[in-house]
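Every protein chain except one is present and positioned as in the full complex.
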Amino acid sequence: MNTREIMVLTIICIISGFCLFAVHNLVKERIEKTENTEMIRLLSEIFPSSEFAEENGIYLARSKENGELEGYIAMAEGKGYGGSISLMIGIHKDGTIKKVKILKQGETPGLGARITEENFLAQFEGKSVDEVMLKRDGGTIDAISGATISSRAVVEAVREKMLELAYLWRSAG
Amino acid sequence: MENLLAIAVGMILVNNIVLTRFLGLCSFFGVSRRIRDALGMGIAVTFVMTCSAAITWFVYEYLLVPAGIQYMRIVVFILVIASFVQMVEVIVRKKAPSLYRAMGIYLPLITTNCAILGVVLINTEVERYSFVASTVSGFSAGIGYALAILLMAGIKERLEIAEIPESFRESPIGFIIAALLAMVFMGFGGMV
Partner (left out) sequence: MKEFTKGILKRNPIFYLMLGLCPTLAITTAVENALIMSAAFLFVMIPSAAIISMVRRWIPRNVRIPSFIVIIATFTTIIDLLIHGFLPRFYEVLGIFIPLIVVNCIVMGRVEAFASKNPVRESILDAAGMGIGFSAAIVVVSIIRELLGRGYVEIFGYTVIPSFTRSPIGVMILPPGAFLTIGIIIAIFKKKGLLKGV
């Protein structure tokens, strides 16, 4: 490659970098704001009357009224039939589940994808970690018929996360 | 968490990059007429993918992230891939002319093969693999691609003596085959 060729390519790269830097700066804050807003929206769906603070990778929910700790929200990942399943688990401060939300999943529509349905997820509410297992495995959760793997993935993800965070409510008595 | 075998099986069977993730399709339909061509293309793609995965991992971790310019990834990755392929072509043409005659023509096609950039983006953005996992992923993706394209070529060679309705000849039948292959590969779901 002769000098002229290198020069032209370099100039193009520099102009490109410049343009991208400019656009990135314009959009940067917007992106952050959108991600934050989205996160707060999801957290508020679980604990409607709380404010949130992040600590060690999980969110603590404190009542807006009196600042008392209401519970915890953690993210978890499960290995589903069609890839990773992302979930959000809301836990009361006594260690029972408040709500499980599915954020992202790639399961089979009509079968495994039904893990997002209220019928399935509502089963988790109020349960403690020992009860979080599929009925056929000895627990209290009904799997979605025809979608055992997807159901089990969710159950295991919730269970593991709860075991991991058990120290939080164990010490609270 | 990073199970290398799971990644490999995932890329080759469960989430085959061609039949499930829809990457590398242009070359998939274009270069799958003869098993020989398919094999050459498959090997070339596997090689480029593995090396690209490795190189781009370094570029991402040690250049883009520290400088905070991840948004430049598209430009940088594609330049890295294009330069690498160019370099390989030159070297192969000089040092191994017979190899070049067998395979060299596929190399320029690979630069714009969306599979390469796609896999690289998956490695760095979607799954955020480590170096080893990225390379394994790249290699497996190449194998998965080769598998798909070989199956397609094999079937197409057989179809040459079959009676196909006029309007389905050439392109459409290729898509129907792909649909059937995709269905077969769907059966691998849940293995990982």
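Which chain is which? They are A and B, in the order written, and residues in each are numbered from 1.
The rule is short, and it goes like this: a contact is a pair of C-beta atoms (placed from the backbone, for glycine too) under 8 Å apart; a residue touches a chain by one contact, two chains touch by 3 or more.
Computed from a predicted structure; not experimentally measured.
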item: Contact list for the unshown chain, restricted to visible chains; value: A, B
item: Candidates B:Gly10, B:Gly142 or B:Gly174 - the one touching the absent chain; value: B:Gly174
item: Contact residue for the chain not shown (choose from A:Val8, A:Ile40 or A:Ala122); value: A:Val8
item: Missing-chain contacts mapped onto chain B; value: 19-26, 29-30, 71-75, 78-79, 82-83, 111-114, 116-118, 121-122, 125-126, 165-168, 170-176, 178-180, 182-183, 185-186
item: Chain A residues touching the omitted chain (full complex); value: 1-2, 4-6, 8-9, 12-13, 16, 19-20, 23-24, 27-28, 30-31, 34-35, 38, 104, 108-110
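By definition in this document, only the chains that are shown with their structure count from here on.
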item: Gap in Å, rounded to a whole number, between the CA centres of chain B and chain A; value: 31
item: Chain A partner contacts - residues on chain B that touch it in the complex; value: 15, 69, 71-72, 75, 189-190, 192
item: Residues of chain A defined as touching chain B within the complex; value: 13, 16-17, 20-21, 24, 79, 81-83, 108, 149
